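What follows is a single structure, and I will ask about it in a moment.
A single protein chain has been omitted from the complex, and every remaining protein chain is retained in its original position.
A and B are the chain letters, set down in written order, and residue numbers restart from 1 in every chain.
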Amino acid sequence: MSTSRHTIHFTINGKNCEVQAPPMKRLLDVLREDLHLTGTKEGCGEGECGSCSVRMNGELVNSCLVPVLQAEGADVQTVEGLASNGKLHPIQQAFLDCGGAQCGICTPGMLMAAAQLIERNPHPSMAEIREGLAGNLCRCTGFMRIFESVLAAATHAAESVPKKVHHAR
Amino acid sequence: MRGNAEAHELIAPGSLPAVLELLASAPGEWTPIAGGTELMVAFAAGRLGARKLVNLWGIPDLRFIETTADSIVIGACATFLDLRANSGLATELPLITRSASWIGSVANQSRATLGGNLVNGSPAADSSPALLVYDAEIEMVSQRGRRRIPYAEFHTAYKRNAMAADELLYAVHLPRRFAHHRQYLRKVGTRRAMAISKVAMAATALIQDDLVTEIRLAAASLAPFPARLYKTEAALLGQPATIKTIQAAQSALLDEVQPIDDIRSTAEYRRRVAANLIEEFLLEFSAEGAPR
Partner (left out) sequence: MNTTAKTRIVGASVSRKEGADKLLGRARYVDDMERAGMLYGATVRSTIPRGLIRSIEFDRQIDWSEFTVVTAADIPGENHIQLIVADQPCLADGQVNHCDEAILLLAHTDKHKLREAVDAVRIEYDLLPPVFTIEESERQDQIVWGSDNLLKSFLLEKGNVDSVWESAAHIVEGEYRTGAQEHLYIENNGIIAEWSPESGVTVWGSLQCPYYVHKTLIKIFDLPDEKVRVVQTETGGAFGGKEDYPSTLASHAALLAMKSGHPVKMVYDRMEDLAATTKRHPSRTRHRTALDKDGKLLAMDIDLATDGGAYATLSSTVLSRATLHAPGPYSCPNVRVRAKSWATNTVPYGAFRGFGAPQAIFALERHMDEVATALGIDSVELRRRNFLHDGDTTATEQVMREPVIMDQLLDRALKESDYHAKRARFARENPSSAVKRGLGIAAFYHGSGFTGSGERILNSLAGVDVMPEGKVRVLVSNTEFGQGTNTVLTQIAAESIGIDYEDIIMAAADTGMVPNSGPTVASRTVMVVGRLIERAGLQLVVMLREQAGLGEKFTREEFFAACERLRAAKGEVASLVRYEAPPGIFWDDEKYRGEAYPSYAWSIHVAQVAVDTVTFSPEVEEFWAVQEVGRILNPVLATGQIEGGIAQGIGYALYEKVILQSGHMANNQMTNYIIPTAEDVPPIHVFFEEIPFRYGGYGAKGIGELPHDGPAPAIVNAIKDATGISFHAIPLLPEDLFAGLAAHQQIEEQATL
């Protein structure tokens, strides 16, 4: 038995797109194969490692567990959509500065989880950072540099919000 | 990736009545899918038996949390992040909030639904022990109408439940009368996050004049499905919270539970930890409760 392809519309990193795919095709595979957005990685295929994390309608999701039909009409953001105007997103810059990425394979998913965390909670505690990233397994770093990156980005986010702070400069 | 998307049909009728009509038209033929955190795992592993799936994700009628005078009603497709964000649950039924926070990770909680957790019926289901000790009721819906049963009667055997083939889990009703109960919940997994529970236990109790006047205990991973521990409760009801009572409850518990050895843990470990958890809970209000 086989099913026909459906036409599915959604926005990807702010742009409208249309794909023809079987409705059960995983969003992950649609991103990588149909849209050639290979930044999103597959590490386990069972929602354990978080390498395929993307944002869908403002929520962090594992794209390996989303049948593409459920993305109909959704707003999807991948790692390719983090930087803007050729400038790294603050979380990307912090990972670069603090050594948050080593082999790089968990990095796209980790960045999405970190960006989600900071957006929801601009001043996360260490416990909140640990919880926010617990679904993203990294085998290289032991997480310390990643935590530091998130703290640095959170500080940066706080600084970029206009506040009544005296600048010493 | 071992599943073949082309071998499975997935349709989105878009509304609750349309889904119910589909289920009624061919009872047992369609498998509902919501957040996909179980079914998509099976799909990727090439183990998804269901060939025809019907989408529930995005149906507003199923994703709600409502507070009435005497209960909080949670729609089947409320996600665990929805549960965590609900202040009523956090203040009156905090075990629900806590169990929601233990499900997988943020990316799982954003998609996994309460209804999905219950219908999937894993013996280790994270939300079950809390629901059981809060006297939750399950509301099911079909074209034939609606009905409610106690959650304690929902699971009937390993991965089996009381729903008919044309029924959908509609909502979970939680009575608002536990705010003054002593409450306990602990999940034991091998790691702190992203863990599958090896033992989980929940309890609610009332203590009056040093006697246990009301008690509910429930556990996951100690039987083929999450269940109340009625025999253990019986050993406690009406008793003073003494070391002797605790020991009686522990021995009733060890009689009552039937854990297994599997690749995640051992039966012996599960039994011992379950007994320890009962003790940990009871020591909290035992007069003799000097910690060991």
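Annotations for the structure displayed:
Throughout what follows, contacts are C-beta pairs under 8 Å (C-beta built on N, C-alpha and C of every residue); 3 or more make two chains touch, one makes a residue touch a chain.
Being a predicted model, the structure only gives us computed values, none of them experimental.
Residue-wise, the contact with the chain that is not shown comes from A:98, picked out of A:74, A:98 or A:154. Contact with the chain not shown here comes from a single listed residue; of A:79, A:118 or A:151, that residue is A:79.
By the touch criterion stated above, the residues of chain B touching the omitted chain are 1-2, 4, 6-7, 45-46, 186, 188, 190-196, 198, 263-266, 268-269, 272-273, 276-277, 279-280, 291-292.
Take chain A: the residues that touch the chain left off the picture are 32, 37-46, 48-49, 51, 78-80, 82-83, 88, 92, 95-99, 101-108, 111, 129-131, 133-147.
Basically, only the chains that are shown with their structure count from here on.
Inter-chain centre distance (chain A to chain B, centres taken as mean C-alpha positions): 30 Å.
By the touch criterion stated above, chain B contacts chain A in their complex at residues 1, 3, 5-12, 33, 35-37, 40-41, 43-45, 51, 53, 55, 57-58, 81, 101, 104-108, 110-111, 192-194.
Here chain A touches chain B in the complex through residues 1-3, 21-26, 29, 42, 45-48, 50, 53, 59-62, 64-67, 69-70, 72, 113, 116-117, 130-132, 134-137, going by the rule given at the top.
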